[in-house]
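For this view, one protein chain was removed and the others were kept in their places.
Chains: A, B and C, in written order; residue numbering restarts at 1 for each.
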Amino acid sequence: MKNISLHIDGKYVQTPGGSTILAAAKQNGIHIPTLCYHPRTRQAGKCRLCVVEVKGLPGLQVSCSIQAQDGMVVLTHTERIIETRKMIVELYLSNGKHNCMSCEACGSCELQAVAYHLGIEKSDFPAVDKDMPVDMSCPMIIRDMNKCIQCYRCIIACNDIAVNEVLDMGYRGSKMTVVCDTDKPMGKSSCVVCGECVQLCPTGALTEKKAIGKARHWETEKVRTTCPYCGVGCQLQLHVKDNEIVKVTGAEDVEPNYGSLCIKGRFGYDFVHSPLRLKSPLLRKDGRLEEVSWEEALNFTAKRFSEIKQAHGPDSIVGIGCARSTNESAYVMMKFMRAVIGTNNIDHCART
Amino acid sequence: MIDKDIKEIIEGFVKKFPCRDSAVLPSLSLIQKKNGYVSEKDMEDLSRILGFSEARIFSAASFYSMLNLKPKGKYHIQICSNVSCSLTGEGPLLDYISGKLGIKEGDTTPDGLFSIEPVECLGSCGYAPAMIINSDHYENLSFERVDEMINVIYEQNITEK
Amino acid sequence: MAGLASTLGAGAMTNSIREIENAPVIFVIGSNTTEAHPVIANIMKRAVKKGSRLIVADPRKISLTRWAARHFQHKVGSDIALLNAVMHEIIKNDRHDKKFINNYTEGFEKLMETVSEYTPAYASGICGLPADEIRELAKILGEAEKVALFYTLGITEHVTGTDNVRTCANLQMLLGNIGKESSGVNPLRGQNNVQGACDMGALPDVYTDYQKAAYPAVRKKFAKAWGVNSLPEQEGTKIPAMFDGIIHGNVKALYLAGENIVMSEPNQAHTVKALEKLELLIVQDIFINETAEHADVVFPASCFAEKDGTFTNTERRVQRVRKAVKPPGLAMDDWWITCELSRRMGFEMGYTSAEQIWEEIRSLTPSMSGITYKRIEHQGIQWPCTDEEHNGTCYLYCNNVFPCGKATFQPAHWKPPAECPDNEYPIVLTTGRRLYQYHTGTQTRLSAGFDEICPEELIEVNPKDAEKLDIKDGDYIFAVSRRGRVKAKAWVTDRVLTGVCFMTFHFREACANVITNDVFDPVTGTAEYKACAVRLEKI
Partner (left out) sequence: MLYMSKILLRNKDIPNSQSLEVYTGRGGYNALRKALSLPQDDVISMVYESGLRGRGGAGFPAGAKWRMLTKYRVKTVYLICNADEGEPGTFKDRFIMEFDPHLLLEGMLITAYATGAHHGFIYIRGEYDWIAKILVKAIDEAQAHGFIGNNILGSSFSFFVDVFRGAGSYVCGEETALIESLEGKAGRPRLKPPFPAASGLYGDPTLIHNVTTLSYIPFIIGNGPDAFKSAGKAGSGGTHIFGISGHVNKPGIYEYPMGTTLRELIYEAAGGIRGGKHLKAVVPGGMSAPILKADEIDVSMDYQALNAIGTMLGSGGIVVLDEDTSIPMIAQKTAKFYAHESCGQCAPCREGTNMIKYLIDKIIAGEGTAKDIEQILRLCRYIRGSTICAFGIAATLPIAAMIKKFRNEFEALLRD
């Protein structure tokens, strides 16, 4: 698309045609706060935090959904805009239970970030009582609707990204809340626990149960890797603190999954730290497997392989490689069987 | 539960409208008319018949104030509580009826006969006060006329028994 | 994969995951995509929302059918009859792509001859589908501008698996759905690095990049690179033959890296018997599993989060694996262990990093020679990628260039499964996976929450069969075959047809592979996991 030019806050800026005002501003280093907008859920317009003034248009316009036009004159930080944003954030704080102290989302919460940005210490409105029971019924996901800001991201995630069609918006007005199926607890619903909703939730309304209390967002190192389950090869972020994986999220900016995962990829990581993991080489002695040193186990094995090869020929030894280990390991195993043992008896579980 | 007859009518809605989406609201209203309210099971059944997610059906059913997700009395009285209706008449009609039936708003009488609830404008502002019993509309109400109507219902139900 | 290699040239998905979203028709046969490849299923469902027609052919009413425009519920093991009849109809109605067939394929006459006898009426008797439904499927596929075909183990895990795959390829060649975007023949690989393990030559007949071990030039090339005088000539054995070799006493030692074969191979008793007969069993794994219990030596290996390297996904994309945490105790990388053994047997490999190994791999592997760790730092690259300027390949056979000149039709006749139901074992058992467990359960069952959602094996039984046998939903029952018996809970559901039941191999307490049949496709050595005869017994 051809570039168009417009004025934002008195600055002459350029943006590709078809961009929203929000995108145009972002490309040019102008920050407009958002809550419901996310690049993966796209058109939003629910939180109204990204409002701007556009010369010639009445009222305020949501920059996340209005297309930038050639010659448009946009203001993003007038008093009216700032006051509107402050009002909205204060209303959110008054109408929900937002306590950052123990909230799992602290540090990655977008409401917290916006409040910080606007300098809101506490809401000037009285607190309206909201006390919805926390839904703990799902083994993987905690739903605390007191922290929900009705941004619709989880609903778009569930219906348009993962297309599992479990979530929708129930009731109306101030009673409006996200429901699973016919307002069932998540663990009793048709939810397949892909966690797309958790990944896209901007606050602590949806959190990973296993991650609770393990680490603050800023304490973890994020390591990009490839999922160890099926052949799709989803790209993951492992959130690591003190040599422990505390959480897994999807990597949003790459193929093939662009952030999507399934229950196994997102929640099936704790086998890594299972106490049942093998920690030492084992050697069968008097019929029992006993812990031995690497030296002993390797020497024994090498000796036995050599003996058998000597006695029965290289084809009496077979190797089965692993369809779950790395290419590099598979290659080395293949090379070992062919170059060292001297046989083509190498196969792997290619079929299951 | 959606029985065979209701299912047939619903399938008729699907055929009648240019798009099956439009069958959702008429189906929910129909279910309520037949069953008195829309139960969880009804919504699950409807989801399967129409091929929409349960959540989508629930989202619609829980949005509209005329659809009940819980059972109501046999005679569900909805009284306008908006401006024009509270300017005229002898006093708040809701308080009068709730006093007469001995139940609070939102409740059902122990015999299951009546339930009452305030509603917003019924479009009878010039003929206030107004109320609806099930789907029948009543205007220009006085306490006396309300007494009469309730008594008629009582009598009808005694003779029916 | 042999089926695809012999028809089209390469044993891999022809197209890419992201192309699914734009396919006008998506034809899924023998793939329970929502449970086995959930993220790909998401993209299929998104495509449906955007207007694609999703067509499912599967003996089970899998979850994907909820989004499908049509579900054809054919009988277990009748795929060739169904697809041959579909091709019969397509040719009859002149809906085949003559230009593609004439210019880019060989063997069309043979195909015509083979499918000529598969009239819808004839196939109907085999598939259990009305002839009109077969005609309808042919019409949908024949009229579509493009069709993207997907299959998984429902196609391959049959004694006729190779023929099944070839038949899928025949269909797509007939329709000219090869060599263009959002079409093709797309096998979805079941484990994270099956594609990679194949590409790396962990197979008895090929080196990396499917370079044939039988060719002297190939052996010479690798011998030179590895610094050895010669490399073995004789083709090696596949897993089933290995077991036979053990039982016959020809094979004495097994070096097993990371496979839980007791659970994953069919006819468990046979597998265990073989393991017990071995002189030496070396197991390299992350857990003591059912197989490691028989080992003489167990090497503790590192898992995916503890090592550097690469995996290759189902769309041929080589992606990085990165070390995030330290392995527990003394556990080490698989390749380190193998290298140490090698050194002790007098052959020094001397690698100090995974990247170093990769550099050797790409020097010997033409289709990956352009892929470096640096280039895939952010996003993986799909092979073929022949030099460092090459951006990788989204879909194969662009411009209809096939590795062996032309694509070859390889028609096949339908054959019934090796073991068909009879009076004693009247029900067909077919096996597969559930969303909430993985493979033999070693990973998911040791992760919190999974056993809460999916705690035990469920045998799917059709309500009519259940009624006949007086089985109620939730009853514990026995599934009995000629090879053994398994006890598990019955799930009475119309997901399966009458006369069919379904199980998985996730639970050691009730593993379907105790009773599955150890017969194999003669070309690939893949077992017929998808069909054997059982009877169900009420307890």
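Assume a contact is a pair of C-beta atoms (placed from the backbone, for glycine too) under 8 Å apart; a residue touches a chain by one contact, two chains touch by 3 or more.
Because the structure is predicted, anything quoted here is derived from the model rather than measured.
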Subject >> Chain not shown, its touching partners among those shown >> reply: A, B
Original post:
Which listed residue, A:65, A:274 or A:306, touches the chain dropped from view?
Top reply: A:65
Subject >> Candidate in contact with the missing chain, chosen from A:84, A:108, A:137 or A:274 >> reply: A:84
Subject >> chain A, residues in touch with the chain not shown (by the definition above) >> reply: 35, 43, 45-49, 51, 58-60, 62, 65, 80, 83-84, 87-88, 91-92, 94-95, 124-126, 128, 149-150, 169, 171-176
**OP:** Tell me where the left-out chain touches chain B, residue by residue.
**Re:** 16-19, 21-26, 28-29, 50, 52, 56, 59-60, 62-67, 81-84, 86-88, 119-128, 132, 135-137
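To be clear about the criterion, only the chains that are shown with their structure count from here on.
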Original post:
Any idea how many Å lie between the Cα centroids of chain A and chain B?
Top reply: 44
Original post:
Hey, how far is the Cα centre of chain A from the one of chain C, in Å?
Top reply: 28
Subject >> Residues of chain B whose C-beta touches two or more other chains >> reply: none
Original post:
Where does chain C touch two or more other chains at once, residue-wise?
Top reply: none
**OP:** Provide the residue numbers of chain A that touch chain C in the complex, in ascending order.
**Re:** 139-140, 160-164, 192-194, 209-210, 221, 223-235, 238, 240, 243-245, 254-257, 260-265, 267-274, 276-284, 289, 294, 297-306, 308, 311-312, 314-340, 342-352
**OP:** Under the touch definition given earlier, write down the residues of chain B that touch chain A in their complex.
**Re:** 40, 43-44, 53-59, 62-63
Original post:
For the complex, which residues does chain A have touching chain B?
Top reply: 159, 165-172, 179-183, 190
